[in-house]
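Only one protein chain is missing; all other protein chains are in place.
Labels for the chains are A, B and C, by order of writing; each one numbers its residues from 1.
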Amino acid sequence: MSWAEKVLKVDRRWIFLAIGIAVTIPFFLPLGLPVITTPPVQSLYDAVDELEPNAAPLLLSIDYAPATLPELEPMSMAILRHCFEKDVDVVVMTLHPAGYGLAERAVLNAAEEYDVTYGEDFAFLGFQPGVSAVILGMGINIRNVFPEDAYGTPLDELPLMQGVRNYDDIPLVISLAGWSAAEAWVYFAYQPYRQTVGAGVTAVMATDFYPYLNAGQLVGLLGGMRGAAEYEGLVQHPDQGTRGMDSQSVIHLLIIVLIAIGNTAYFMARRAKAPSGGGVS
Amino acid sequence: MTFIWTTIGALLTLSIYSFLYKDNPFYKFAEHLVVGVSAGYYLVIYYFNFIHPNVFSPVFLLRMGGEPIGFGSFLWWMALIPGLLGILLYARFFPKFAWVGRWALGVYVGGYAGLGISPVMQARVIEQLRANAVSVAGVEDPFAAMTNLALGVVIFAAMTYLLIVKRNLGTKNLLAKIGVLLVSAVMGYAGWWVLSLISSTGVVSLTNILLVVGLLGTLSYFFFSMKHKGLLGGLARVGIAFLMVGFGASFGYTVMSRVSLLIGRVSFLLHDWLHLID
Amino acid sequence: MTMKLLRSLTFLAVVSLAVCACAQDARPDSSAAMSLDTVPPAPITCLEARDYVDNSDAGDKIHITWSLSADDGGGMSDVASYQLWRSEGAEAGWDSLGVAAAGQTSYLDETAEPGVDYYYGVAAFDGVNYSEQTSFGPVAGRTNFFQKTRVSVLVLMLVFFGMVLVFTKLAERGADLFVRRIPGLNAIEEAVGRATEMGRPVLYVPGIGEIDNIMTIASLTILSHVAKITARYETPLIVPTARAVVMSAAEEVVKEAYAAVGKPDGYNPDNIRYLSDAQFAFAGAVNGIMLREKPAANLYMGAFWAESLLLAETGFEAGAIQVAGTAMVSQLPFFVTACDFTLMGEELYAASAYLSREPKLLGGLKGSDWMKVLSITIMATGVIIYLLNPDNAFVAWFSSQ
Partner (left out) sequence: MRREIPLAITFLIGIFMLVDFFVPHHVVSSSAEEMKQWGTIIIAASILLGVGNLIRVHFHKIRRRREGWGYSITTLAIMAIMFAFGGPWGTIEEGSAFNWMFLNMQVPLQSTMFSLLAFFIASAAYRAFRLRSAEASLLLIAAIIVMLGRVPLGQLMTRSWPEAVQLPNMTEVIMAYPNMAAFRGILMGAALGVMAMGLRIILGIERSYLGGEK
């Protein structure tokens, strides 16, 4: 067996080992590569940035489950920091049954870093089952769906919720989801109510969301850890997203090198077998 | 206490990773464990989050969402009917009556089939068509748009010609074929770039023509009523080319999110469990 | 609370700006620079009130629209807000209804009694003076039976259904409807054949979608076909599922298929398995089946999410022939790279029609094909019309809500 054939038939466990090493190294030796902002992230950032301080609140729907935490939690942290930094009021809710703890953890952690008060600068509404029904219902009156916040306080007793009835009083909704919840916001908040919606989704889902972005159904889009890293760059608060991008660079390069080796070996092996180099395969 | 639980989580994590080496007792244990845990989890969650508040409590305790409801009232019936439909599913346990389970299935499948049709038409067909049309035509200078539309048609015709008449891109050699494709891609891209220097409107409409060509090609590929020969064959091949670019691009795009998950787990092991990094 | 505060702040700012503006230029004759504003703003124009139709219409909403006062954003730039009044008759008194901020041109009255005739009045307000009131009426809220903004959806849907039904009828009458071969369908039969030769089971994964997902239903149709082949060859067929309802439907489908080819005893209920609703618990358990029960053919048909590559890579390593079919756009790249054959998007739906060879099902396929032609035509027409006149009714008609 020539070396080319050996390379082609390499035990895939060597590849696994290489990936394992590549992902771990940047944890100990950070590279600190810079991140450049892309238009969908910039437009979501601008949409948040244009919100009036201490006025109509941003509705942040933290719809992810534990499985997509590493990609989406950096986003919620970056967006919450952006809002708290600018004194923009935030109302947090979740549509995922397993998202309650995660949403609460994100908003409380971010709030700890800033001088903000619960009920005045931010509120947490908790979870309600039934995705489309919740979104549609909030378009009529938020109180129909969430009569009280997650801790049992009626919404009217929260200063920042006074005067907030439905989507007319919410300039922007952002959904961070690793499943179809973000799409549901497009279908049931943008389509019937023309509510401005932004989304943060996993990198793999981002492809599906380009049509919505292009059709103006979404105001902006964060895709995966990179989207989070870009947003962290814009709010000048590098964190998990930015650090993760170093590991990303190494692994992406590794995969490309592997593909290059594979193709070189493939053509060496072909040449050895069919000297004419022709033939349609 | 937290450390014990974290250690359990970490050991289970390592058990799953051991699968990468080969199937082994640790993986088998973890796999059977997670099946058991999730079965118990869903059993409890489905009962307490759906059945209890929406069926059991209103029907038997006459309370719904904390409010009392009357026996035989409208709300009571509205809780009883889905409850009965759910129970009909269990008719399967008695083969003689298994067929009544289909009623529940009929309600569920029929309801969602009806529910799905119109939004799909709206969001996936009409809205996409509209977006495509508007983004192609939505440039400020109609003259430039027309010129570019014509230009797009020419490029498209050339591509189709290459792909149909010169089916194999004029050569049999695979490397040469790839070469031709690469050179034309580079040329196309260069042309696009040169145009971008001359007129920004032109670029917008030219790149948008890609949307039309791609959509036309892909839809042709999914045309089942005719053999893929002649013009339709060419269009379908253009569609395949677009599909391939799309698949490659989204594959590459996805790598990042998968690596993100791995980073999350590695950070759990190194940071949350072993405290090796901060 | 904050909204009100903000509103009054903007109002104050606007007023002071307006006062300063007056002081600086407009009127050299008004010597008292800080004198009180006595000039009312220009009235609004084009006032209209219409019954408002939303998704749950109880006839209690009326939508009021108007054109800005000439002094809002232009002219004296001193409009602070718009005051709205409502009255139940041309002669009856006016009740205050609400306030809209400067720059707004609409207001939704959600407190209307259905069927009552109302008159609406709107006036611009500069903080001190009201403009002349513009009125409109009568208008009554009705509970509507048709959402007019969705007429394009309805029309296209009916056209599509019409085509499907016509082709189905044609097919039933025996018209020869050509449908091209779908590559990948043969692959299913080959894969099952190979499993038989090797004496190893066939694994059929109907996705992790709930049964309300149309992909799952298409998958069950294909399953029925596959089960008939395995029944004939007496090859074990393992169907792991992630949803209990899908599991029970799969049981029915497979049992009937075995009975249909006259081998009801070949059906093994232990091979139709519910594994877990949890996505990755399911994927892990299916991986276990692949490595331990060693199926020689893995068929993945239906709705898949991230587990697609977990299954397909493990299956590849285990040496099985793999055929996938899904309309999940985000997972297609993985099935295409890791499986031997992939039914993409509509091919999955087409496959179920093609396999059954029932003329009724082929009609749907034909209908979709002609709908594609119609869609392209609509898009092309839209582009041309849009280029000639961007504000035309044709494009607007398709902006459904």
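Definition applied: a contact is a pair of C-beta atoms (placed from the backbone, for glycine too) under 8 Å apart; a residue touches a chain by one contact, two chains touch by 3 or more.
All values reported here derive from a predicted model rather than from experimental measurement.
Within the full complex, the chain left out of the display contacts the shown chains A, B, C.
The missing chain, though absent from the display, is touched by one residue of B:K22, B:R63 or B:R124; that residue is B:R124. Considering the whole complex, the residue from C:H63, C:R86 or C:R150 that touches the absent chain is C:R150.
Of B:L62, B:M78 or B:L232, it is B:M78 that touches the chain left out of the display. In the complete complex, the residue from C:W85, C:Y130 or C:F280 that touches the missing chain is C:F280.
Hidden from this view is one chain, which touches chain B at 5-6, 8-10, 12-13, 16-17, 19-20, 28-51, 54-55, 78, 81-83, 85-87, 89-90, 92-93, 99, 102-121, 124-125, 128-129, 132, 168-169, 174-175, 177-178, 180-182, 185, 189, 192-193, 196, 207-208, 210-215, 217-219, 221-222, 239-256, 258-259, 261-262, 264-265, 268.
For chain C, the residues touching the absent chain in the complete assembly are 53-58, 143-147, 150, 153-154, 157, 160-161, 164, 168, 210-212, 214, 216-218, 220-221, 223-224, 243-245, 247-249, 252-253, 255-257, 259-260, 269-270, 272-275, 277-281, 283-284, 292, 306, 309-310, 312-314, 316, 327, 329, 332, 334, 337-338, 344-346, 348-350, 352, 356, 360-361, 364-365, 367-368, 371-372, 375. Where chain A meets the omitted chain, the residues involved are 12, 15-16, 18-20, 23, 33-36, 38-39, 66-67, 69, 97, 100-101, 129-130, 132-133, 203, 207-208, 210-211, 214, 226, 245-246, 248-249, 251-256, 258-259, 262-263, 266-267, 280-281.
As a convention for this text, only the chains that are shown with their structure count from here on.
Counting C-beta pairs in contact across B-C and across A-C shows that the higher total falls to B-C. Between chain A and chain B the centroid-to-centroid distance comes to 16 Å (mean Cα coordinates, whole Å).
Spacing of chain A relative to chain C, judged by their CA centroids, is 21 angstrom. Touching two or more other chains at once are residues 122, 127, 130, 250, 254 of chain B. Shared interface positions of chain A, defined as residues touching 2 or more other chains, are 67, 191, 204, 207. Partner chain C is touched in their complex by these residues of chain B: 16, 19, 23, 27-28, 30-31, 34-35, 37-39, 41-42, 89, 92, 101, 105, 108-109, 111-113, 116-118, 121-122, 125-127, 129-130, 132-134, 136-138, 142, 145-146, 149, 212, 215-216, 219, 222-228, 243, 246-248, 250-251, 254.
Those residues of chain B lying in contact with chain A across their complex are 20-21, 45, 49-50, 119, 122-123, 127-128, 130-131, 135, 168, 172-175, 249-250, 253-264, 266-267, 270, 277.
Touching chain B in their complex are the following residues of chain C: 150, 152-154, 156-157, 160, 177-180, 182, 211-212, 214, 217, 245, 248-249, 275-278, 280-281, 284-285, 287-288, 291-292, 329-330, 332-334, 336-337, 344-347, 350, 365-366, 368-370, 372, 375-376, 378-379, 382-384, 386-388, 390, 395, 398-400.
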